[in-house]
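Heads up, one of the protein chains got dropped from this complex, but the rest are sitting where they should.
Now for chain A:
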Amino acid sequence: MASTDDKVILKSSEGECFEVDMAVASHLQIVKSVLEDCEGSSDKVVSLFIVEAKYVAMIIEYYKNYVELKEKHEEGGFEEKLKEFEKQFLEQIDKKELKGLVMAVNYLNAPALFDVVCTAIAKHIENKSVEYVREYFGIVNDFTAEEEAQIREEHRWAYDGVNDD
């Protein structure tokens, strides 16, 4: 029975189920605490109400590789390999999806991936114009034109080499 014991089922908002090793799932703090709360109960299904299936899949993929790489490179070189993988991993994610992913990771409280995704988003909006960032995050400008001009003046230094996008 050992094989079923260390498996957990994660259920996405659409109701799709993902069977995951405990070693992988334990990186998600929320899953860990839920499981600790209902210790002793037989069913190991954790519902992640607000996380869509595609994000669950991404998060599982990341942590599966994370655990594998950690096992493989115990003596050293783990961080370099992880960096390589992270690069690949981020390449296949759409810029729009990144936002959804960061929400999901934040909800699941997975520190390692959270850092990676936040850095990726920051990289993406680095050197982008303010208008682009507003559009990207859906932020509404509540400054008046004078106020905006004044603040721009205050931080005027920072204005060269902005990519238009």
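As a working rule, contacts are C-beta pairs under 8 Å (C-beta built on N, C-alpha and C of every residue); 3 or more make two chains touch, one makes a residue touch a chain; residues count from 1.
The rule is short, and it goes like this: contacts and distances are computed from a predicted model.
For the chain that is left out, the UniProt protein name among "F-box domain-containing protein", "Ribonuclease H2 subunit B", "COMM domain-containing protein 2" or "Vacuolar protein sorting-associated protein 26C" is "F-box domain-containing protein". When you scan A:53, A:67 or A:103 for touch with the missing chain, the hit is A:103.
Note on the undisplayed chain: of the listed residues A:16, A:71 or A:126, the one touching it is A:126.
In the complete assembly, the contact with the undisplayed chain comes from A:154, out of A:36, A:94 or A:154. Mapped onto chain A, the footprint of the missing chain covers residues 13, 49-50, 75-77, 99-100, 102-103, 106, 118-119, 121-122, 125-127, 130, 133-134, 137-143, 148, 151-152, 154-155, 157-160, 162.
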